[in-house]
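Excluded from the complex is one protein chain; the other protein chains are retained at their positions.
For reference, chains read A and B in written order, and residue numbers begin at 1 within each chain.
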């Protein structure tokens, strides 16, 4: 008896279940079936496997970017002492001097040199700051407007802005003299408009950790002489891999002219794309560059991109103490963000199997659609239905009385519930007979 | 013969396989089946398609953020010369002046003005720096502790910290005088506590590249007058789209009071969420803002957020050379990180089909569960089993001898291995008979 149980249990290991299939030979349905199958197989092989490289395992790029700017601009504004006659170099126009994946290049500037903490007339363009007498300012004493430069002292004094000669404004205590943006109008063009000629060397090291592949954006086969002189050029098959970019090329690559963006500043994106097929030669794993303007659309208020920074320093006073001074700069310019993206693919059996498997699963859609056609739309649908379905009336079947009476000769009627010799209806009643 | 082969090959295109189905009519099992199917269909339509918007293709937001702070603070510490009577503006309290997706606002400060490289007494709070005689310091000559400000010269001198009047410490060579944090205790409140009234204008341009949609966080229908005056307010249906934020509002939105965070500093996150349904009007694609404190939990050592920076400058000496001085600042404050997240969805036939298809696949779960009920739990399980299964004994079948002998009348016994007229057992032996 025990050996029988064991044999029974063991027999389970030598069994195998497979669905029973109705194999229908029909030109109409067969054609529909094959066409749908063809479409699905075409989709899997053509789109999923070949086009989408479904046979590859993929990995996202990891990267490090450092940038180095080169170039100088000479500005000759002998009539504007705050700018004057001077040369601007990297340490002047890159603020802050280094950032992660980003750099800022100043294109225009409103300097306010030698500010110190004292009293001076407020900016006359601020709402409600213009006055007739001390009484008005006295009523505002100690307050400051959101756009103001310091608390009001209570005195009404002459404005020191040339355009507002003769206007009286309240006096404030703060960094004096206050900044005067009228300077921008005196400039015919942005102070550092020639920044368009600056070059930036973008050093980009990348890695695809899963495949242990490291690359950098420096053409392997070029010599130092070329690399120290080349400029990126998207239309040249050689220069399109040069990692040194003229700012003008970047800006134009985004469909903007440098003149447009230099006046009020803006934000540009440099996208480095590493899409590598590691089944090919590693030497084909090279970056491509694209450029976009990120601050599209006019912001009605606070256009462009600018910010203020200051250099503070102490000045020795006659008594030996230090007095704090600063040079304030309102810097307009272009902020460049460097984004590195990309994917590497390499042949791997696992994704291939997964894609083929999920593709095969899709094939059942063909069967479902053909079933619908065969069972509901064909003339011979009753015949097919009878072959596909075995109707089983369980002991607790819901009785469809009328129908039963209408088809008393259940066994011979070619409908779903009929019994034919090989597939048809059966009931527990028949069974136990 | 060839034509026969061709016809045979061609015939393959006009065939179609469909599984043969046992159609069981039973109240119990049918009800279980339909309820499970209903639940699955409800899940697919209700949750996957409608709630999770399974009919939409999605794209992640790409964004650029620039920030601009406004506001001034007046500090009147005439008794503390290193701070003094002064106005603090944007160029003073935002360090560094611009960053990617982040900005820092100074709320408290310990200035140490006019340091230069020379000898001076070390900070007396450093372990082992207090001395009785030069002999002790001489033994430490040239060394410096990790928290020290320079190498020890070997002399034992009076401390210049008011609180340590009369204490003797070793002398060092470095930036002198050394920083004295006792200043914090003299301040009744953070020097720039009114920074809570500062406003920050967050300019956020976003893009959903897949759908070619660009947006910015500036209400389209508002005029300049409103935009230049509005403040973000989460409780106002109009002001909750204003891109100008009072720092106090941000901090309170994270459940923190500005007073708490101003003393020792902290790190806040501003989350801009763009969840857009592009099937609706593009005007409904608007951002929502939320705020969090990131440095939750007390760090027992080095609480809050602070860092040191310095402004260096040269001072002309009588001989015409320059001597290097600097103003050192230990800045406490709040670091704000701006994170942009979000997803846009738009109707697309592909995800809809995929979701419906994988939903249909789930329907087979109903069949599996009902099969288990029918084949193992119902009284009539042997009857159903016999209908569902055709038992085939292959030429190399594993013989279950005992059982065979126990059921000699194989054909009529209602168990899995029985043969009925339409579905039951068959063996190759019968076949070749």
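Note that a contact is a pair of C-beta atoms (placed from the backbone, for glycine too) under 8 Å apart; a residue touches a chain by one contact, two chains touch by 3 or more.
Nothing here was measured: the structure is a model prediction, and the numbers come from that model.
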item	value
Touching residue (missing chain; options B:136, B:226 or B:398)	B:398
Touch criterion as defined above, residue of A:45, A:72, A:146 or A:365 at the omitted chain	A:72
Chain not shown: contacting residue from A:7, A:118, A:147 or A:216	A:216
Hidden partner interface residues of chain B, rising order	1, 3-4, 7-8, 10-11, 13-14, 17, 19-27, 29-34, 95-96, 99-102, 104, 117, 144, 146-151, 172-175, 267, 269, 294-297, 299-302, 305, 307-314, 316, 322, 324, 326, 328, 335, 337, 361-362, 365, 367-368, 370-371, 374, 387-398, 416, 419, 421-424, 426, 428, 431-432
Interface with the undisplayed chain - residues on chain A	11, 13-30, 64, 66, 68, 70-72, 74, 84-87, 89-92, 96-100, 113-114, 199, 201, 203, 205, 214, 216, 218, 224, 227-228, 311, 313, 315, 325, 327, 357, 360-361, 379-380, 383-384, 386-387, 389-390, 397-403, 414, 420-423
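We adopt the following convention: only the chains that are shown with their structure count from here on.
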item	value
Separation of mean Cα positions, chain B and chain A [Å, integer]	16
